[in-house]
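Below is a structure I'd like to ask you about.
One protein chain omitted, others in place.
What follows is chain A.
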């Protein structure tokens, strides 16, 4: 008979720092009983070829995500603020790099 699989092992999101000095980057998720096991499994699943020097695991339920339906409301207001970019400003050539 089949036994239940992983019903009660929660999902974790895995973030890996590929190299000292760089940020941790989301690289995937996995099921584990607790944080220590999640770290252990993340090591085996996501860093078999020295892809990382540090791992974070976060319970997936702890992540609050923005709603895709709010995309316009959240991000569109930035679209017409071109003066936030350096290229908006004209500086005489003789000034050189600024």
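The rule is simple: contacts are C-beta pairs under 8 Å (C-beta built on N, C-alpha and C of every residue); 3 or more make two chains touch, one makes a residue touch a chain; residues count from 1.
By our rule, contacts and distances are computed from a predicted model.
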*Undisplayed chain, where the name is taken from the UniProt record, one of "histidine kinase", "1,2-phenylacetyl-CoA epoxidase subunit A", "Sulfur oxidation c-type cytochrome SoxX" or "Copper(I)-binding protein"*: "1,2-phenylacetyl-CoA epoxidase subunit A"
*Given A:45, A:61 or A:74, the one touching the chain that is not displayed*: A:45
*asked:* Even though one chain is hidden, which residues of chain A still touch it in the full complex?
replied: 1-9, 11, 27-34, 37, 44-45, 48-49, 65, 67-68
